[in-house]
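Left out: one protein chain. Kept in place: all the others.
Every chain is named by a letter (A and B) in the order it is written, and numbering of its residues begins at 1.
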Amino acid sequence: MNRRRIYSNWFMVPAMAIFTVFFLIPTVISLFFSLTVWNFDSFTFCGLDNFKTFFSDESLYSSIINTMIYAILTCVLKLVLAFFLAVFLTSKIKTKNFLRSVVFFPNLISTVAVGITFSALMHPTKGLINQVITTFGGTSVDWLGNTDIALYSVILTDVWKGVGVATVIFIAGMQSIDKTFYEAAAIDGASAWQRLKAITVPLSRPAMNSVIILSFIGGLRTFDLIWAMTGGGPGYATEVMASTVYKQYAAGYYGLSTAGNVIMFALIALMAFPLQKFLLSKEVD
Amino acid sequence: MKKRRFWYLFGDIIGLFIAFIIFIVPFIFMLVNSLKERKDANLLSISWPDALRWENFIEVFQANDYQIVTAFKNSFILVIGSVILLIITGSMCGYIIQRRSDKVTGVVNALIMTGLMVPAAILPTIWVLQRIYLYKTITGMILIEVALNLPFTIMLYRGFMNSIPLELEEAGYIDGCSRWKLYSKIIFPLLKPVTSTVIVIKAVTVFNDFTNPLYFLPGSENATVQLTLYNFMGQFESSYNLLFADVILITIPMLILFIFFNKRIVDGMVAGAVKG
């Protein structure tokens, strides 16, 4: 049958119309303004000066490094935790429905609210986490104030909030695995660990790829949680690309800020597209 | 067999215990502190309050001239409008992209991937909104939310379409169904599980969105619930009790939604959501 006749391109028009008007056009306009010194209503063309300013700024590099750490760590942690959580929550335990809801729960709270709550829990003197640590004889940690630790504290909070979605994706993937594989393996006498390695891991590969791509891109773009918890500080200790761009925008350096956006997009695209290609090629095998 | 049952029980207990510590304690923390007096709440301890001060919630309601009531109304309109539009446009688009793969859908696909990566440009977007007279209107805000959330929605629908066999449409086509009927009568009902997923995930995203309404929907009469939280942060910075009371108030609607759709979320998330 003729695919073109059944599947009309017109069906894509509503989505693409909205997407174009409210996303693509503004993005293209911003490309132009990244080459200017721009205040509200007038601009002067300045060539690549904005990009030069950005690349001569030390803090850009530290923010890129922080972004990479953030994206990789949240991605890996979510991947591993969500995988085992999903294995656990697809087993025959009785409370799995309840536990599934509980794991997804943090996702319902807004980032700002999560930021407030965890800043309170991580308070160096009064915070609950430190109180528990000191009760058990440990020394308290300045979770958000210590410049070596702050970034990792935010990363852990991010994982807390985001692991639920990753788990759901994994659960969906595992549920679609044909039960007969497991039965056959059990008859062959494979141990639980062997079954996990030989069946569950390879067959939940598509789910795994979704989790990797989504949380990696999400990590590279991260902003809200960092802003709510540390504001990029202390100093620049938790500054990421998006918060650098945001600060330029807030300062009124619109040209500079859009240039930062362009750099950020280029970096993300440079990493995300090859990653996706790589993952998909693995999937086909 | 007995041994196995023991292990499952053991798993139940361990699972409940860890879930309690990691996921439930923060909520208890918020709840007890929202019911304390200001001074007690500022100690940030998880002890049970001496007296339950439900007045805190009333105070939050009354703050800024009952701003939270307006905010809830605005947020609901925003969420309902965006999710309906997302479902309709996203499912149509995802359906076509998955079913026909040629140059056009390839381009569309690539554009959508960029949507996942590029942060929205604020001022240019306002510029566009003003040209079409939608700035500061909820309609405009809805369309922005739709545009920003389409990529993920389309991905979900496209992924789910993988699991729907072609035979049904072929049969429908031979029976002389129009293209529109084919989609609306045959395909769309089959997409129900993924639609549930989209409803929950996107409702939560839009409801919890703070930055976009801050820019594209200014004005106190247009405030959304997240904005009230931000206003409270300035006003009540030293009053954790009211802050947490507000957090709880604005989490409840999504909690209710989640309880309704909880069991269906998984069904829609079919593997391969981001298949290229």
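Convention: a residue touches a chain if its C-beta (ideal position, glycine included) is under 8 Å from a C-beta of that chain, and two chains touch if they have at least 3 such contacts.
Rule of thumb we're sticking to: contacts and distances are computed from a predicted model.
When the unshown chain is looked up in UniProt, the name that turns up among "Xanthine dehydrogenase family protein subunit M", "FAD-dependent oxidoreductase", "Extracellular solute-binding protein" or "PEP-utilising enzyme mobile domain-containing protein" is "Extracellular solute-binding protein". Touched by the hidden chain within the whole complex are the displayed chains A, B.
Note on the undisplayed chain: of the listed residues B:Tyr8, B:Tyr230 or B:Phe261, the one touching it is B:Tyr230. Residue B:Ile77 is the one among B:Ile22, B:Ile77, B:Leu190 or B:Leu255 that touches the chain not shown. Touch with the hidden chain on the side of chain B covers residues 42, 64, 73-74, 77, 80-81, 84-85, 88-89, 92, 122-123, 126-127, 130, 135-139, 142, 178-180, 214-215, 218-222, 230-231, 233-235, 237-238. Interface residues of chain A with the unshown chain, by the touch rule above, are 8, 10-11, 13-14, 37, 39-41, 44, 49, 53, 57-59, 119, 122-125, 142, 144-147, 231-237, 239, 246-253, 256.
Keep this in mind: only the chains that are shown with their structure count from here on.
Centre-to-centre separation of chain A and chain B, using mean CA positions: 16 Å. Contact residues of chain A toward chain B in the complex are 1, 3-9, 11-12, 14-16, 18-19, 21-27, 29-30, 33, 88, 91-95, 97, 99-113, 116-118, 120-121, 123, 126-128, 131, 160, 165, 168-169, 171-173, 175-176, 204, 206-207, 209-210, 213-214, 217, 220-221, 223-224, 242, 245, 249, 254, 258, 261, 264-265, 268-269, 272-273, 276-277, 280, 283.
Chain B makes touch with chain A in their complex at residues 8-9, 11-12, 15-16, 19, 22-27, 29-30, 33, 43-46, 85, 88-90, 92-93, 95-97, 99-100, 104-105, 108, 111-125, 127-129, 132, 143-144, 146-148, 150, 152, 154, 159, 163, 169-170, 173, 179, 182-183, 201, 204, 207-208, 210-211, 226, 229-230, 233, 240, 243-244, 247, 250-251, 254-255, 258-259, 262-263, 265-276.
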